[in-house]
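With one protein chain held back, the other chains of the complex are shown just where they sit.
Then we have chain A:
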Amino acid sequence: MSFVSVRNVFQSYGDRPILERVSVEVEEGCFVSIVGASGCGKSTFLRLLLAQETPSRGEVSIAGQPPAREPGRDRGVVFQKYSVFPHLTIRDNILAAEELSARWGRLWGRARRAARERADAALARVGLAHVADQYPAALSGGMQQRLAIAQALQARPRILLLDEPFGALDPGTRLSMHDFLTELRAETPMTVFMVTHDLSEGFKLADRVLVFDKTRWDPDAPERWGATITYDFDARHGGIPFQSARAPHAA
């Protein structure tokens, strides 16, 4: 039984199909990149994995659990923006990963001190210790995303979902974020799904690259059919030689 199991999932908004016949099995610890044309439903797929939405048909299950109905601590997420809390300092943002699950959203006394130490350790690990008392608005885009990833990981999720996390960063910062993510993964193996528009980024970081596209296309009504996974590349060893784990146009 695989770790993440997506079985024959369909998703439509109103009568407009976005995804159709999506099935994929992913092993624990696998890094999966998701690429595809703009608007083809990559973020929708991520929302389904996150349980932010429930599919019109089919199911998503993680670690053999019954399908979740709303997001929870087993799934971490980093969006392109708005991923950290602007009203909390950098340290409190990390602390939030432990505090928000408490009854009143706060820890007190010894529990708080211990959580604070862990937060400071996490900040030191991701190179944000020197700005611990500032607010996120004072950080550069790259540092904000670093914070968002560190915050998501502090809650120890079973899977990490990234929706174009580096999409708004300049190429240099993007490269250093790649190293950052690779290092984090070397320390704590985790299952990751990352949507990206950058093919080379997808192949560089991932073990598998999924391509979403429409298999049926009606020139008169482009919105008639939804997208599905059309290619499933093995991207280990830098993706060379590229090998397709799934034949194109097969469901």
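In the analysis below, contacts are C-beta pairs under 8 Å (C-beta built on N, C-alpha and C of every residue); 3 or more make two chains touch, one makes a residue touch a chain; residues count from 1.
Following the convention adopted for this analysis, contacts and distances are computed from a predicted model.
Peer 1: Would you kindly match the missing chain to its UniProt protein name, picking from "Cytochrome c oxidase subunit 1", "Succinate dehydrogenase flavoprotein subunit", "ComF operon protein 1" or "NitT/TauT family transport system permease protein"?
Peer 2: UniProt lists the chain that is not shown as "NitT/TauT family transport system permease protein".
Peer 1: Consider the whole complex, including the chain that is not shown, and state which of A:21, A:81, A:185 or A:204 touches that chain.
Peer 2: If we include the chain that is not displayed, A:81 is the one touching it.
Peer 1: Quick one: which of A:18, A:60, A:97 or A:143 touches the chain that's been left out?
Peer 2: Of the listed residues, the one touching the omitted chain is A:97.
Peer 1: Using the touch definition up top, pick the residue from A:50, A:150 or A:177 that touches the left-out chain.
Peer 2: The single option touching the absent chain is A:50.
Peer 1: Any idea which of A:32, A:152, A:177 or A:227 touches the chain not displayed?
Peer 2: Touching the chain that is not displayed is residue A:152.
Peer 1: Pick out the residues on chain A that sit against the missing chain.
Peer 2: With respect to the unshown chain, the touching residues of chain A are 50, 52, 70-73, 75-77, 79, 81-88, 96-97, 99-106, 135, 137-138, 151-152, 155, 157.
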